[in-house]
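Of the protein chains in this complex, one is absent; all others appear in place.
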Amino acid sequence: MNHNNEYTAVEMMIIATAREIQDGDIVFVGTYWPILAGLLAKRTHAPTSLIVLEGGVIRDSNPERIPLVVSDPCMISGSLLCGDCFDTLGMILHAGQADAALLSATTVDKYGNINTTCVGDYSKPKTRLSGSGGACDFGCLANKVLIMLEHHKRRFPERVDYVTTPGYLEGFDSREKAGLKPNTGPSAVITTLGLFRFESDSKEMYLDAHYPGIDVQKVKESMGWELKVSPEVKIITPPTEKELRTLREDVDPDGMFLRDARTVS
Amino acid sequence: MNHNNEYTAVEMMIIATAREIQDGDIVFVGTYWPILAGLLAKRTHAPTSLIVLEGGVIRDSNPERIPLVVSDPCMISGSLLCGDCFDTLGMILHAGQADAALLSATTVDKYGNINTTCVGDYSKPKTRLSGSGGACDFGCLANKVLIMLEHHKRRFPERVDYVTTPGYLEGFDSREKAGLKPNTGPSAVITTLGLFRFESDSKEMYLDAHYPGIDVQKVKESMGWELKVSPEVKIITPPTEKELRTLREDVDPDGMFLRDARTVS
Amino acid sequence: MSELAFKDKVVGMKQAVEEYVHDGDTVYLAGFIQGEPFAAVHEIIRQGKKDLTISTAAGTILVDQLIGSGCTKRVISSYVWNPVPTSAHAFRRAIEQDIPHHIELEEYSLFALSLAYFAGALDLPYVATKTLMGSDLAKRSGFLGDKKISIQQSPFTGETVCLIPPLKHDVGIIQVQRSDAQGNAQLWGVEGPTKYGIQSCSRIIVCTEEIVEQEIVRRDPARTIVPGFKVSAVVEEPWGSHPSYVQGIYDRDWKYFPFYDESTKTIEGFNNFVKDWIMDIRDRKEYLAKVGDERLNKLRGSSLTSNPVDYGHYDVF
Partner (left out) sequence: MSELAFKDKVVGMKQAVEEYVHDGDTVYLAGFIQGEPFAAVHEIIRQGKKDLTISTAAGTILVDQLIGSGCTKRVISSYVWNPVPTSAHAFRRAIEQDIPHHIELEEYSLFALSLAYFAGALDLPYVATKTLMGSDLAKRSGFLGDKKISIQQSPFTGETVCLIPPLKHDVGIIQVQRSDAQGNAQLWGVEGPTKYGIQSCSRIIVCTEEIVEQEIVRRDPARTIVPGFKVSAVVEEPWGSHPSYVQGIYDRDWKYFPFYDESTKTIEGFNNFVKDWIMDIRDRKEYLAKVGDERLNKLRGSSLTSNPVDYGHYDVF
């Protein structure tokens, strides 16, 4: 593995997501890419973030191997608190104390609504996906929801087929009108092309920044609706050597996620 | 201490209460006399009763000393489960699995309502008492509520000043109308004179049985209303030698309750 | 009644499932990535139970196997997947193509489901929450219809809230580190909503890595997650959660999951898998022999033990 300036789009996505986590954040981590982003942040600029698991674990230290699922036993041994869903989903997330929640998504729409349930009609779907797990709770209740997915146009429909995890619903004040708490909801969507945020009034997703070498036009063509672009659209700083090295050597040294080693049976 | 036929009215009350507990009952035990009745039952005819504490303890064995309060540390060591109120008040009592609850009372009225809150008007009482603790929950939710108190006429008003713990409220179907579950509520009131039950329709308290040597007329005169008496009023079997010996030597060998030793400072 | 509190209820898995899991039952499966009751589920499949409603916090391939084997009529869960992560193929086939037959779903978020189990265990009429609202999980219900949730205004604040009514179950199955013969079961590690889920069940089967002397339980009653008086049967079943893990006893067999993924992509593949790993195997002992000592030994791992705590001995004043 080289540590020069070469990096994959997925690595950039993980690193850009990690940068959204502030030091000191209490972070709920979902399965898949979120594991890497959460652990990378903790090993780089956010050493005093806390990693919280939906099943009931609060962890202040790095696990000794990469967890393949969030409730991997390596996340429990050496944690500070290990209990049940009420300890974490209840007394942290529902209590409004989750600074950030990291989620992976199958499709995301114009208002940041996530579908991980089905392609097509719910009652007779073309493709049935996994469902919510704790994702809907993260999306309803966390102060800063960070959504990760590899960018394909079909994964960005104007309106998702099924709202597994509420974003801003139909935009504007529809999220609060539905009963969700103020100051919660999607903060950013981070893909393999760039980083998207939400207009403060309309809550419509817009391109805030893209990766080096990615053309804005290409991003616009990769969305299922007419994407708005920030007038001051930024180019995201490429991975630093430290970020890349930490991700590859410390977070996922066996390449379980980065080289798909976990799918080898 | 002699073990002949002499016994106090309080001992008779404890023993008569203990006899109301069936072997195999799951028993919530309140503080004071209920401790003795519950432990006596367990040491005599109900060895497989379980003793459950509101604070979160399930105990199948006798403690090694008499607990002066139900959550005494001697009740925790060696228990089978020690957790919180949801383990016991929640998942046993509220879940409808408490076969019996033993309560002491200050005053009890015609429909088995208990007052342990105040004498006189609640907002400016003549005498302020302790309040509910878990008693109101026991009274609302247990299948068989057993109420213990030393008999004085003033402790049996027709209507209590304050319903700390619901009995049958205004009688008939008023308890269920208030929202309480069917098949719950007072089963017996056991005093130093005798044992009272409740009519199946009106839910009015009546004298079901009295102690040997106690005159029915005396009982009637010791109530704050015109007491009904069972046409087949029974005389309660006096304490057996085993009951008395177990109570005095095994349950309370130091006389903490029976000889008021716990009040010695 | 406490009749079950004092009874030695140790039986074999076959007998436990025969006696306490009935066709048509609503079955709660405890566990949360940790402690999934695979041994019990395989026995359910072997016995060909039918029309089950499977309820579990986080459905993994355990649920996939129950669906593909035709035991399952309905599923209550927050998701069904294969934690590679990838799809659970039998689940997909059932939903997309009614193979082997149609199944009905009732889906919650994990927290909403945890509250439903909590309400079930305590018999609370409902619990109000701020999660779920706005999602299609709230808008669409399955077989529970308008008994799934209810959106209301709080009489205290006027705010919009989501009411979650109780879920209860005919039978629950849990795998724990240790239990006494009476079923006082002790668990440590990640719990998810297991404590409340398992106590929302009318009958409980405790599967345990080890049956221990009751003295062990009594010396640390804070670890008891199910009191024995609620338990119908106790099965000593070491490795009962493989390929899932049991904290401190064995690791998650992560290679099993992509293997299952590959093996079950087709109906034929699934059927062969079930034949090889469930139907043609008599019991957990044979299963473990098939997994092989080499693999099992690798999963044993090393120790990190807690320090003892003192509960004190109180016999005098």
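Order as written gives the chain letters A, B and C; numbering starts at 1 within each chain.
By definition in this document, a contact is a pair of C-beta atoms (placed from the backbone, for glycine too) under 8 Å apart; a residue touches a chain by one contact, two chains touch by 3 or more.
Predicted, not measured: the structure shown is a model, and the values here were computed from it.
Participant: Using the touch definition from the header, name the shown chains in contact with the chain that isn't displayed.
Facilitator: Spelled out, the missing chain touches these shown chains: A, B, C.
Participant: Of the residues listed, B:N183, B:S200, B:Q217 or B:T263, which one is in contact with the missing chain?
Facilitator: Residue touching the absent chain, from the options given: B:T263.
Participant: Where the complex has a chain not shown, which of A:E158, A:D173 or A:D254 is the residue touching it?
Facilitator: Per the contact definition at the top, the residue touching the missing chain is A:D254.
Participant: Which of B:D23, B:D72, B:E150 or B:D250 touches the chain that is not shown?
Facilitator: B:D72
Participant: Which positions on chain A touch the chain that was left off?
Facilitator: Interface residues of chain A facing the absent chain: 24-26, 48-50, 57-58, 60, 63-65, 72-74, 76-83, 86-87, 90-91, 94-96, 99, 254, 256.
Participant: Just checking the interface: what residues of chain B touch the absent partner chain?
Facilitator: Those residues of chain B that touch the unshown chain are 31-32, 53-57, 68-73, 75-78, 82-86, 89-90, 93-94, 116-117, 122, 124-137, 139-141, 162-166, 169, 174-175, 177-181, 262-265.
Participant: Can you list, in ascending order, the chain C residues touching the missing chain?
Facilitator: 123-130, 146-147, 150, 152, 154-157, 159, 161, 163, 165, 177, 188-189, 216, 219-220, 222-223, 247-249, 251, 254, 301-314, 317
Rule of thumb we're sticking to: only the chains that are shown with their structure count from here on.
Participant: Among the chain pairs here, which one is joined by the most contacts?
Facilitator: A-C
Participant: Of the other chains, whose C-alpha centre is the longest way from the centre of chain B?
Facilitator: The chain farthest from chain B, judged by C-alpha centres, is A.
Participant: Averaged over CA atoms, how far is the centre of chain A from the centre of chain C? Could you give it in whole Å?
Facilitator: Result: the chain centres lie 28 Å from each other.
Participant: List the centre-to-centre spacing of chain B and chain C in whole Å, with centres computed as mean CA coordinates.
Facilitator: Their C-alpha centroids are separated by 40 Å.
Participant: Out of chain B, which residues touch more than one other chain, so two or more?
Facilitator: Answer for chain B, listing residues that touch two or more other chains: there are none.
Participant: Listing for chain C: what residues touch at least two other chains?
Facilitator: In chain C, 196 touch at least two other chains.
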